[in-house]
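Before I ask anything, let me first share the structure, which is written out below as structure tokens.
Heads up, one of the protein chains got dropped from this complex, but the rest are sitting where they should.
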Amino acid sequence: MEATFHNLILGFSTVFTPANILYSLVGCLIGTMVGVLPGVGPLAGISMLLPTTFGLDTTSAIILLAGIYYGAMYGGSTTSILMRIPGEAASVMTCIDGYAMARKGRAGPALAIAAIGSYIAGTLSVVGLMFLAPPLAKFALGFGPPEYFCLLVCGLVVLSYMTGGSIVKNLAMIVFGLMVGMIGIDQMSGYFRFSYGIVALGDGVGLVPVAVGLFGISEILVTAGSPEIREVLKPRLRDLIPSKQEFKDSIAPIGRGTVLGFLIGIIPGSAHIISTFVSYAVERRISKHPERFGQGAIEGVAGPEAANNAASEGALVPLLALGVPTGPVPAVLLAALMVHGITPGPLFIQEQPVVFWGLIASMYVGNMVLLLLNLPMVGLFVNLLRVPYRILYPTILLFCVLGVYAVNSSLVDVGIMSIMGVLGYLLRKMDFETAPMVLGVVLAPIIEFSFRQSLAMSAGDYSIFIQRPIAAFFLVIALIMILLSLKPLFIKKRDWRERLTEAQKDA
Amino acid sequence: MKPMRVLVGAAAIVCMVAVGPLADIAPAAEPYPVRPVQVIVPFPPGGVADLVARPLAAALEKLLKQPVVIVNKTGAGGAVGMQAQAVAKPDGYTLMVALSSISVMPEVDALFNRPPVYKLSDFAPIALLSSDPTVLVVSSKSPWKTVADFVADAKKRPGEIKYASSGVYGTMHVAMEMLAHSAGIKLRHIPTGGGGPALNALLGGHVDAISGGPNVSIPHIKAGTVRVLAGWGDKRLPALPDVPTLKEVGYKDVEFYIWSGFFAPAATPEPVIKALREATAKAVQAPDFKTAMEKMATPIDYLDAPDFKKFWDRDAERLIKAVRNIGKVE
Partner (left out) sequence: MGAVSEKREGYNMTIDRLSGAFLVLLGLFVVWERRVLPLGTTSHPGPGYVPLLLAILLIIFGAILIVRGKGARPLRSVSWSEAPHAVAILGCCIFVTLFMETIGYRLTLLVVLGFLFGVMERIKLWLTLALTVGFAFGSFWLFDTLLRVPLPRGGWGF
């Protein structure tokens, strides 16, 4: 314990040099910008700046890159709330209730709570990182394909509570998303599935074009021609600050989101976006007024945003504690370290205390910087909304195209985004929710791959899922939840969702 | 919408689109380069190809006096970027840094009766940059201390020993299968999504062995969590001088390198290729490049175009044979 504080002081002393503070600031700034741009996420931002960091010294380089990383998480919620366009793929869930709040004139509080929630989650996660990194990382490594598969099955069951509307429609959307996610090379056998000779589809349709298309482009398509006048009043200060009630309502979701996000982030290979989905579903399930979700419930913004930031910090745990990157972004951070001659391994924390503790300290500082950066900008952003939509939407379109193209320098992605835009438009006309489809696209490769990997590991024996304790644990939870949700079949009460949907339609 | 306006606009666009590509038939004797040069890297940032390409681009920029920009065109295990390079204009402004998997793709396509995404003859080699042999890494909890132990155990329980790879027909898969074929053993293959996840699978105890890249494996070897039994190279690795090569242990036809090479489209004019070859030869001598590669524990293994072509042909032959031996996995 004492050693930890001693090291923390060492870390802070490294960070509080003018150069490093500058790098932290620059990183956070760029991260926010990158996050605000639709589609372009932290990965693209870090890759863009990776070459520039070659000339810097190691600690500064990592501080800069890490700043971009969690800065992007802060920025991603801005466009989600203001325009229903995911700033980066993980911000999809914030689009739902965040945008609904914006339409009700509560954009300011939404942005503020997103920033505050992100700050709390980020800071708490760094504490977790500090103290729990090595044991947690060991635990994370124990997650093999069978555990992963069962976890995702459990997650799917939880997530069926994600949105309102008919269960059948939601399930159909998830299945549809799963199928779309299967386009591309089958990683177990090398077959190309449903790609019709277009090589660029080999890796699948990609989450970014799907998310930006289904949410952002479809929103433009629906709203651009509609004669509805969007009422935007000049915001008073009161409208920018969350009300006491909103604050109260957000605390618990932020707490839950932090824990959930951190744990999910640790698991190798899980995408941050899963943590936001789970947080949203959990909040909805626990809430006493689930029907508020989708209409502008602050919990639907606080929870996922906190989960998002916590997951991005959690993803660093295996990298720093064991030298094991859990996803594309930690992999690039790993590369950045390697370029400076450091290859993180299990002895990283001991051998490179300056880098490690410098990074930890910079995270505290960075989160604070981002909070101070984002809160005053809330007013600025809300004023952006007052630009007439006729001028606004071509600009938004421009940035969507730019963002989606920049990720992979691929026009095929832009094409996919357009198709998804049309699809989203039609789906909304037919009363389908689009969020479950994004979930399907994210999960498809992972779920199927884990399933077949597990069977390969056990040479076809299905009992591998029950033999391993963690896997069995998740399966049991999933079973319990399915049984719980089947309860209404035996108790003759109409599902609140069906009642609500019917009430809405009659209105 | 006034129809006339739309018509005029459409006509203008059609003209632009039609004329555009014609307008750049460059005169033959133009000095090279006069514009920024693009280097396609068919792999995501942070990967081996990317990490070698970036210092190279920086060094070349100083020599060619034009910006040299890296473009990551990822997908399909590298096929997307490689295909883009195969059809790129052969004017020397689109180049590529690729890995040894370039030789494997057309063969895999043939295996699946697909038209090949490109042919090896679509590329003109400029230089070899690095060539890391892979190493056989096993969990420290396993009973095998030498390759002989490993092979003997595999013979006793065929198909039981699990190894992870970065993907079907990827580098780690082909390398391990080469050994299996030569030693006459059968192993169980668990593909994962990449080099990182494969290493994770080994560290987590979900598989028993991998044939991995040395620079990411070395820290774990040093920390004692994994053990290294042999290397796939011609010579021992400088970083691991006590580790025998598979050739030394008796498998004379097993050789595998994750190498990175610099390519141009095949039809690029001779003077441009010459200029690039000269620039690259100087670039690999540049102190910045050397430092960068040293820090990444990736030894520079430079071969100029003619030697590289010989190396590439021999390596491609080995890889193609190995892929044919593997056949269809499912």
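Each chain gets a letter, A and B, in the order it is written, and its residues are counted from 1.
Keep this in mind: contacts are C-beta pairs under 8 Å (C-beta built on N, C-alpha and C of every residue); 3 or more make two chains touch, one makes a residue touch a chain.
Keep in mind that what you see is a predicted model, and the values were worked out from it rather than measured.
Touching the chain that is not shown, out of A:Arg103, A:Lys138 or A:Lys169: A:Lys169 (per the contact rule at the top). Taking the complete complex into account, B:Gln38 is the one of B:Gln38, B:Ser165 or B:Thr280 that touches the chain left out. Among A:Leu10, A:Met48 or A:Leu500, only A:Met48 touches the chain that is left out of the view. Counting the whole complex, the residues of subunit A in touch with the unshown chain are 44, 48, 168-169, 171-172, 175-176, 178-179, 182, 186, 188-189, 191, 193-194, 217, 220-227, 390-391, 393-395, 397-399, 401-402, 405-406, 409, 411, 414-415, 417-418, 421-422, 425, 429-432, 448, 451-452, 455-456, 459-462, 505. The chain not displayed touches subunit B at residues 1, 5-6, 9, 13, 16-17, 19-24, 35, 38, 69, 71, 330.
The rule we apply is simple: only the chains that are shown with their structure count from here on.
Centroid to centroid, with C-alpha atoms defining each point, subunit A and subunit B lie 31 Å apart. Per the touch definition, subunit B reaches subunit A in the complex via residues 44-47, 50-51, 54-55, 57-58, 70-77, 79-80, 83, 108, 111-112, 114-115, 117, 159, 162, 167-169, 188-193, 196-197, 199-201, 203-207, 215-216, 218-220, 222-223, 225, 292, 294-297, 328-330.
Against subunit B, in their complex, subunit A makes its touches with residues 43, 46-47, 50-51, 54, 141-145, 184-185, 187-192, 197, 199-200, 202-203, 268-269, 318, 322-326, 328, 331-336, 338-341, 343-348, 408-410, 449, 453, 456-457, 459.
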